[in-house]
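All protein chains but one are shown in place.
Labels A and B are assigned to the chains in the order they are written; within every chain, residues are numbered from 1.
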Amino acid sequence: MESMVPSIVFTPGELADALGALRASTPLVQVLTNAVVTNFTANVLLAAGASPAMVDVPGEAGGFAAVASGMLVNLGTPHGEQRAAMAEAVAAANAAGTPWVLDPVAVGSLGIRTNFALKLRDASPTVIRGNASEIMVLAEAGSGGRGVEATDTVDSASAAATALALRSGAVVAVSGEADLITDGTRTVHVHGGSKMLTLVTGGGCALGAICAAFLSLTDDALLAAVAGHACYSAAAERAEAIASGPGSFAVAFLDALHTLTPAELASTAVLS
Amino acid sequence: MESMVPSIVFTPGELADALGALRASTPLVQVLTNAVVTNFTANVLLAAGASPAMVDVPGEAGGFAAVASGMLVNLGTPHGEQRAAMAEAVAAANAAGTPWVLDPVAVGSLGIRTNFALKLRDASPTVIRGNASEIMVLAEAGSGGRGVEATDTVDSASAAATALALRSGAVVAVSGEADLITDGTRTVHVHGGSKMLTLVTGGGCALGAICAAFLSLTDDALLAAVAGHACYSAAAERAEAIASGPGSFAVAFLDALHTLTPAELASTAVLS
Partner (left out) sequence: MESMVPSIVFTPGELADALGALRASTPLVQVLTNAVVTNFTANVLLAAGASPAMVDVPGEAGGFAAVASGMLVNLGTPHGEQRAAMAEAVAAANAAGTPWVLDPVAVGSLGIRTNFALKLRDASPTVIRGNASEIMVLAEAGSGGRGVEATDTVDSASAAATALALRSGAVVAVSGEADLITDGTRTVHVHGGSKMLTLVTGGGCALGAICAAFLSLTDDALLAAVAGHACYSAAAERAEAIASGPGSFAVAFLDALHTLTPAELASTAVLS
């Protein structure tokens, strides 16, 4: 089945235009995410040129989802009150046409988030982003990773990603050494990036927020997800070049996201 | 009405003395704040010379408020249990005479925090700090900003700030390109600072905590708020001069807050 998926590549100019549009519009991104990464995620959005709003209180989350440019629902620490806010926000986003990203952190053996993620999978997310093990669980093709770590490779999750995209209607992004992004018929690999991102907590979680920012700028969710991943990879490469370890890498990554120009993105992104 | 407010300026020596007193006394600042910025806020307080204590559990928050030097109540992510702790802490702070700062993050269209903020406005805060849109909402003169962003200017909020100060009895501080701080009869502008602070999440929230630290050192809440804003601006200017982006700015800002001397504050602060 995988061999029937045609490989297409967006042009450098399309990536540059997407980043230019983000900078011009400062999309308002609602973030319902885990307690570990909320600060880093907000700073990543600010650095990239978006405006974060961590509205995850029941009674407020739905109203905000109706006016946000895009939204992230990340299940890393899904406490009861936050799960209620997420359900409210997803319903309101769908009613209002607000695009949203689902990040099913560490699904598999952890029952509460896994059951909740399966429900959200079937609630029309625009993008589902995770590591290979998480994507396989949502595709009901695997049993999960080791905590928040993937124990499966991106390649091994390729068929599951395509099946999940076709089933859910979402673009599915699998993070790894090269990221695989598919809408079920078109598949793109984003190369580059840095392994250092795996040594900074929230490295993957904030990527979901960046994708939510790009979703408000184009009707092509695949392009939005690819642009988000390409920006992320470009900034990570620049950061790794000057970092002395994961502490200085995280600092340099925020700086690089902020200073990355559309032209630089176009000239460095490697897709296949 | 605004033209009737006399413009007064504290002397550089008064600002230097306030910072010297903070360093000498290490005030114990209780912080009930949003989940996004709690880490940055604690680090800002430590860098400036205060001792942060994030005590926001019902059953503990009130007892601690009675012994804290100052307190911050920030409504950025007002979950149910935290709102209960805030109500308990405010009552205890008022009973004990502990000065406290209210930061009404993103009030306007978000109902839960807005209703709660209006109640807290009428519960004798010592200082109210926010952006122009937030202050106008509390003065019942505006409808709020865009998420956590102001869509109104500091100048346009000047009359609202004065009215809010007279109504609430609090010193009101409006953050913006130049900060406006008023007790309803005296108004001070603090110039300088850095736009980079708007690219670091918690840039405004932590300023409220710094004001809470200064409140314990003087009976003049206007002087305390002005000193807090002046320290903040001085550190931000020093950080911007060496930063390559928002990541390195945040790091340099903490370093600058820590190394800023009273004499340097006195020589660089610009008030009007």
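Quick note on the criterion: contacts are C-beta pairs under 8 Å (C-beta built on N, C-alpha and C of every residue); 3 or more make two chains touch, one makes a residue touch a chain.
Here the structure is a predicted model, which is why all the values come from computation and not from measurement.
Engineer: Among A:112, A:241 or A:263, choose the residue that contacts the chain missing from this document, as touch is defined above.
Structural biologist: Result: among the candidates, A:112 touches the missing chain.
Engineer: Which of B:60, B:122, B:140 or B:177 sits in contact with the chain that's absent?
Structural biologist: The missing chain is touched by B:60.
Engineer: For the chain that got dropped from the picture, name the residues of subunit B it touches.
Structural biologist: Touch set of subunit B with respect to the missing chain: 28, 35, 38-39, 42-43, 46-47, 51-57, 59-60, 63-64, 67-68, 81, 250-259.
Engineer: Mind listing the subunit A residues that contact the chain we can't see here?
Structural biologist: 34-37, 39-40, 76-81, 106, 109-113, 146-149, 198-202, 243-248, 250-251
The rule is short, and it goes like this: only the chains that are shown with their structure count from here on.
Engineer: So the centre of each chain is just the mean of its C-alpha atoms; given that, what is the distance between subunit A and subunit B in Å?
Structural biologist: Their C-alpha centroids are separated by 34 Å.
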